[in-house]
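Note that this complex is displayed minus one protein chain, with the remaining chains in position.
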């Protein structure tokens, strides 16, 4: 399948490398980036054409499917263009900058009548999360009641500001919990906590967020993007008869002076690198059938809507005002 | 040191067995229980006298220190009588049924002028908690920002009702966090969560509670007294540069069909049995010097006050209205 | 790259599925199996031709590289034919049934003058083993002195008999240790141990084997192919200043009655599935350049020679009589 890639920054280039060298059935044939020099270099590396405009990638008759990895505020329009062109698209999260914009994508896809959009929530492809999902589905812990989440990064670049720990980081917990629990999140509360003096003040880092699902399950999620010591993602679902927790992959236990050390990854590439490959493989498999699988436009919309409610909450429980879910998205998960 | 024990139920008898067979420098010479037959049996076992009234134990001239393990609503008056008699006393938690009653104990002890009271918060003597305390004191994680607590019991007896998961269970987290962080808890919020159908409805089990310290650190604590699968106590303190977590003792890892199993204790006796012994040893050591060490009457008062705020909160952040701490309690911890 | 596959049993079919659906840059275009019906079915599934003879696959002008997954006693001749045809070949272990036969492959490849052969020791591609390798290379444990290995299977089929726990199972430890330590194994001793009554008597299961490297490092390896409880592979290298141990991937920790359970895989597919994919990708990448990477014919020869010494040892230390290593194999590892 011929893939066009829009956005050849770090993430886009990583995706191109995976599509080219780790995924079956895909070839990158066209790219675009506002940084035309960068685009040309990456295009040469991949043996692809470098186009003048993002839309040229989508309109390129040789391109059968599109991967969108440009800045977040360009996502919605590009995905709409893909839908208009009838081409499957993998859109990095977020699907859109606002839930309104995301909802427009949902509506366009519903009008189109078939799924074309997959959103880049790669955790659904991680072995650890899949193990939790399997345990839940098998009823091993009875009925879920609570979820405890932790999402810690070593640090963030200066461009990571404002409420991005909600709109860019927490959304992973939002999607993972919606998927694990098979239900919508209907309310969000950001709890006021002390902020690390090692983080920029405007980040108000860490954040502690309470999320509430349609059946009342409460999720507490710590998002700490300057945790310094490592990239650490945890998730424990507490049920009526037991609990199940995400188990992180590791690459060896070293016993050295002081104790037994289990190495932690320092970034998401180390932690979720394989999940990205598997995400792309699943996308290529579905897209080459003209459709999409995995996290949908609806999932992208819901995650954005929950993050918006969290941003708005400022300490008070805030309802998530979701649209009614179209039948197109009633398939594999969520009733 | 001759010890008198008031209350020879399960906990009192366990304490007598430890004082007699596991602790240096103590002898149980007098006991009382409202169940006189039970008291007589236990007295015979310990080689102690069985008295007619609780006060007779306190007034017994041979008794040098008193252990109070009777029902919680009798604690405050008994401890007051011990102070009046100038005898060191170990009082099982809670120190009193209400913070007002607990404050009276504090005031009496302040008037007496020297510490005589130790409250039975045994976790301060647990090797795991001591390890966390040591790591914090050594600055290994920088400045504490957040604490995540879990407190799960297999199940509770029918007598465990109403808000006891706050007044009897959560108080352990309250005391442990005050001690670990060296600061008061000034607000409490019970978050509404779904309740397990396997627990009695009036318990509203599990509970999720947010606690806030005087310096703004937020503690989220899950208390789940019908968790079914085991007795599981966890605590992770998140700091600016790392985290430290309680590591549970274990008694062997068995690899059996399905996986590697790390045995969990099924009750607090299995988990904290050694902590109880060490608590008693510390008490005997201090009491034989005519004073008290470890958790103080003030600690008992503060824990009760926080639990009261939690009970009152019903979903809204509720301030803990603490008295001013007397100088008597300004010693080893808390400024 | 067009791949021909010889042998479409379970392992061959798994490899075809991976080449087709999980690996970049490969297509299966020809297959052969003695079971012609099976071969036809698999060929249809993969969109490949089904040939009458194994040699027809090798000789097929469209086939650019060959994967050999037929029974072990056919391997050496097929690999020799691939070398004669100048085609890169991935040969499932063992490279040959005897070290003499394996040495003939080595000699043929040396005569050919360039590496064409990769042997299927997939553990070299496992994230856990790679972590151990990295720690060793970084000198984190000082100089290696001892290695403790465990290799346990749930059970084996009736066709797994005689000394196969040495020739088919232990060879994985042999290759992994040679690779981790960068040195040859020069002696082997099978220690007499009690055998499980739950295994067929002729398997003498478990086995305990002592291996000795050219620099004197001793490896103790337990191979237990009827361990019942799970598929469990462990490896700890003990150095002068620390140790490093393989850390198994997991898919979730479940807390259930009795304890905290870390799921164990039940077979090698679950444990090393990703390693197989990465092995194939590495092979395709090198083969499409007309050469081979990873475990070489020499590695296959050495592993077979060590297993032979172990079989011959019957309790007495037995030297491994290795040929001199040709310069062709002096590249990336082993001096």
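So that you can tell them apart, the chains are marked A, B and C in the order they are listed, and the count of residues begins at 1 in each.
Convention: a residue touches a chain if its C-beta (ideal position, glycine included) is under 8 Å from a C-beta of that chain, and two chains touch if they have at least 3 such contacts.
Please read all numbers here as calculations on a predicted model, not as lab measurements.
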item	value
Contact partner of the left-out chain, one of A:110, A:200 or A:261	A:261
Touching residue (missing chain; options B:20, B:97 or B:155)	B:20
Option touching the unshown chain, where B:10, B:44 or B:253 are the choices	B:253
Missing-chain contacts mapped onto chain C	142-143, 145-146, 148, 150, 191-198, 206, 208, 210, 215-218, 220, 222, 224, 227-229, 238, 240-243
For chain B, residues in touch with the removed chain	19-26, 127-128, 130-132, 134-135, 140-141, 241-247, 249-257, 262-263, 274, 281, 285
Interface residues of chain A (partner: the chain not displayed)	228-230, 232, 255-264
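Heads up, the rule we're going with is that only the chains that are shown with their structure count from here on.
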item	value
Most distant chain from chain A by Cα centroid	B
Superposition of chain A upon chain B: rotation angle, C-alpha, nearest 5 degrees	180
Chain whose Cα mean lies nearest the overall Cα mean	A
Gap in Å, rounded to a whole number, between the CA centres of chain B and chain A	44
Chain A and chain C, separation of their C-alpha mean positions in angstrom	37
Contacts with 2+ other chains: residues of chain C	255-257, 262-263
